[in-house]
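Below are the structure tokens for one structure; questions will follow.
A protein chain is absent from this complex, but the other protein chains hold their places.
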Amino acid sequence: MIGEPYNDVVREHFAHPGHAGDVPDGAIGYFEDQGLRIRLSAEVAAGVLNRLRFRAWGCPHVLAACEEFCRRYEGRPATDLEEFETARIMEDLAVPVEKTGRILVLEDTVRSLGQAIQDLTDTPRE
Amino acid sequence: MIGEPYNDVVREHFAHPGHAGDVPDGAIGYFEDQGLRIRLSAEVAAGVLNRLRFRAWGCPHVLAACEEFCRRYEGRPATDLEEFETARIMEDLAVPVEKTGRILVLEDTVRSLGQAIQDLTDTPRE
Amino acid sequence: MISPAPIYLDYAATTPLDSRVADRLRDVQSSAYFNPASNHIAGRQSARVVAEAATSLGALINVDPASIIWTSGATESNNLAILGAAKQRAHCGRHLVTMRTEHKAVVDVFRALEKTGFEVTWLSPGPEGQLDPETFEAALRDDTQLVSIMKINNETGVVQDIEAIGRICRARNILFHVDAAQAVGKVPVDVSALQVDMMSMTAHKFYGPKGIGALCVANGTALEPQMFGGGQQKRMRPGTLPVDLIAGLGTAATVAAQCIDDDLCKLVMLKDRLWSGIRGIDGVRLNGPEQGGYPGILNVSVEDIEGESLLLALEPLCVATGSACNSQSQEPSYVLRALGLSDQEAQSAIRFSFGRQTTVEDIDFAISAYRSAVSKLRSLAPGIAA
Partner (left out) sequence: MISPAPIYLDYAATTPLDSRVADRLRDVQSSAYFNPASNHIAGRQSARVVAEAATSLGALINVDPASIIWTSGATESNNLAILGAAKQRAHCGRHLVTMRTEHKAVVDVFRALEKTGFEVTWLSPGPEGQLDPETFEAALRDDTQLVSIMKINNETGVVQDIEAIGRICRARNILFHVDAAQAVGKVPVDVSALQVDMMSMTAHKFYGPKGIGALCVANGTALEPQMFGGGQQKRMRPGTLPVDLIAGLGTAATVAAQCIDDDLCKLVMLKDRLWSGIRGIDGVRLNGPEQGGYPGILNVSVEDIEGESLLLALEPLCVATGSACNSQSQEPSYVLRALGLSDQEAQSAIRFSFGRQTTVEDIDFAISAYRSAVSKLRSLAPGIAA
């Protein structure tokens, strides 16, 4: 009954989701489960995630987690996606345990994005 | 829960029981029942109740009824005692029905007084 | 983070005190705080205050003041009425009838009775929430002993035809309880005309104090008490009477008797304005009746919006998502599900509820907050098949 349901990070990300949107012609990760839908798109150059954007349908924690993910991974090597950790995001956003499953949907989307980038890289240019 | 337990007449009589006490050497009526005790004493001359006094151990309604009785019958012929009516006293003092038995103790005392007066009158002076 | 001042549109959950009620509370707290059961002049003064309050409430809903049992609120009133009557009258039959869309404080009581050998028929409403009297009558059996139907639904504002249901019950000698927590003090209620045997109410829904309610019980209706101890209230409900809260309820009733018409008139205007302001949004639907619902409640769902995010996006607007009294539960409202909404529709539902202190500005704020919240969340969402 008592606690604030959202910490300041969640409130801030929810209010200002600066990374909401799409990267046109970017690599795309998508996953849906439990009614949630998340889409990530990325512009990758020289193996680096130059731009990351998200779209999501979900509760504030899910939206904030997407924003947090984009902020955190923009500018880093695409290979870092493999080390994506839900635990840290859950901690920083103080996501209640009963919402763990929702953050795992983000993890699946990140994995899907990693795969998409891999596929683009592997596909020999024609 | 709500009603005032005592009407103004009871409160007045209880606060100022002008007829409390004894008539020295008077005729005496006494009765006790249900833990109550009432004593009436009267000075009778030429068949008239010149002075009436009471003593009583009982609830405020009983004490007030005794006072009311004395006020009402002082100055009247002793024969009027036979017509003593509990109903009128109960009404004027708004005695709750569950206390009827207590007022009947007064009635018994009045009867006892009447008998005592009768006995005095009947007894030939020696 | 400093939050902006809340805009309170959750009057169906609880209302602020009317200033006249607040004054009365203060007055009684300082001058007649005694135990009304005490056998001394101070106690009798408090007893008179209680009696006056009963007279005020009796006048508002047209019942004999002697038929009023003070409780801590409608939850307790419902428990006392339903458990008390069902158990007391078990010999009259073990079949009970209620609706799926009742408040938890009725639903859970019937569930508890089901576990002790009673059989409950759970009636479904029509798509707008109303109970059809014929459907109702068809559910009755020879061993039906008790019916409980609410007057105004707390989530949708739908109003049941208590008079028709009461007539049917009376004709068959079935005891009829009405949870009128959302009705008393807010719409005219005439218990005697309605052929209702027991009615529950709670002061904090009509600008009275919290922690005080009442159950009125028609003469001759026997109930098994649900609490024991002391002779207060003819043994039906023991405990020191909270004379100040009772007086506050009485004042709230008196004020309601004066204000109901004006209140309703204003609410109709506000509800119209709010609905006009948002009905045009793509995918919005009204939960509850188009016509004839209680005008202080507007419940709407919207397609493809996540409810929790909607609620946060609406801040500092304070509105409800489920039943106000149960918003700790995260399940989509069972009331809306019973109206035929999908889980997804139900979870996006917002109940706006307003009252005496609500202004046109509040409503206009709500309209623009709702419009922009919906469009913001839609802009964030991926397409269904991205």
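Going by the order they are written in, the chains are A, B and C; count residues from 1 in each one.
One rule holds in what follows: a contact is a pair of C-beta atoms (placed from the backbone, for glycine too) under 8 Å apart; a residue touches a chain by one contact, two chains touch by 3 or more.
These figures come from a predicted structure and were not determined experimentally.
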Looking at C:155, C:197, C:263 or C:315, which makes contact with the chain not pictured?
-> C:315
Just name the one of C:22, C:59, C:90 or C:139 that touches the chain not displayed here.
-> C:22
Selected residue (touches chain absent from view) among B:23, B:42, B:56 or B:110 = B:56
Missing-chain contact, candidates C:48, C:210 or C:337, resolves to C:210
Pick out the residues on chain B that sit against the missing chain.
-> 1, 6, 8, 11, 14, 17, 20, 28, 30, 35, 37-39, 55-60, 63
Chain C residues that touch the omitted chain in the full complex | 3, 6, 8, 10, 13-17, 22, 25-26, 29-30, 33-35, 37-43, 45, 72-76, 78-79, 103-109, 111-112, 202, 204, 209-212, 226-232, 238-245, 311, 315-321, 323-329
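By our rule, only the chains that are shown with their structure count from here on.
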Chain centre separation (chain A, chain B; CA means) in Å | 98
Where does chain C touch two or more other chains at once, residue-wise?
-> none
Shared-interface residues of chain A (touching two or more other chains) are none
